[in-house]
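Only one protein chain is missing from this complex, and each of the others stays in its spot.
And then chain A:
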Amino acid sequence: MLEIKNLHATVDGREILKGLDLTVPAGEVHAIMGPNGSGKSTLSYVLAGKEDYEVTDGTITWKGENLLDMDPEERAAAGVFLAFQYPMEIPGVATMTFLRSAVNAVRKARGQEEFSTPDFLRIVKEKAKLLKIDMAMLRRPLNVGFSGGEKKRNEILQMSLLEPDLCILDETDSGLDIDALRIVSEGVNALRSPERSMLVITHYQRLLNYIVPDRVHVLSKGRVARSGGPELALELEKSGYADYGQDEASAA
């Protein structure tokens, strides 16, 4: 279970999150919606432990532990995974090499044995197939020259390999055409389980037709302005975010 209480966070001295409360029980999928610039990505970075994001007040408890005490790689080992809105490119590093380093690092930290090369290959092949990723793509340098869809599918592949139990998806639907959206959503749905919590961040209701959330929260001006069931997303689809105000210095 993830419990966020009265979270205040600043970036470059500017307060972006201003007293955010949120609880995601194990096994549930919660959607975070909100206008551009409302602090959705900021929340995801704070959860993953990005260093320029300073928490000035409040607590984050993950499975009873203080998440804010952990380094980013410790959070990864503890089961936190962020599918980035803008995945980074790493020239010269084959995607496969990256996947393998990450999986082995996390397994080592969790006290599990590293995969042998054949085992690892078999598992990657299996999971890549579900996401319609062909092996040729995995031989290319990480995210370099990948299309938007390829990058997002690669994020979900990493998610399925690292076996997290807190999955944070930051606008995974942006830039995807309808086929890619379906493939990615199926990949995500396959990972739903009673142990796993998911935080699905999106600007549009569309994604939530495929990944049906248990709860929907609307983020505005750095706080949760409203919460409800899946029907809240539909309502927002009609009325837009006008009621919640576009934030002063909005950014995508």
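Operating definition for what follows: a residue touches a chain if its C-beta (ideal position, glycine included) is under 8 Å from a C-beta of that chain, and two chains touch if they have at least 3 such contacts; residues count from 1.
Methods note: contacts and distances are computed from a predicted model.
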Missing chain's UniProt protein name, "NADH-quinone oxidoreductase subunit C 1", "Phosphonate transport system permease protein", "Fe-S cluster assembly protein SufB" or "ABC transporter ATP-binding protein"?
"Fe-S cluster assembly protein SufB"
Which one, A:46, A:77, A:131 or A:181, makes contact with the chain that was left out?
A:77
Who touches the missing chain here, A:6, A:36, A:59 or A:101?
A:101
Considering the complete complex, identify which of A:4, A:96, A:162 or A:236 is in touch with the unshown chain.
A:162
Write the list of chain A residues that the hidden chain touches.
48-52, 71-73, 75-77, 81-82, 84, 87-93, 97-98, 101-102, 105-106, 109, 141-142, 158, 162
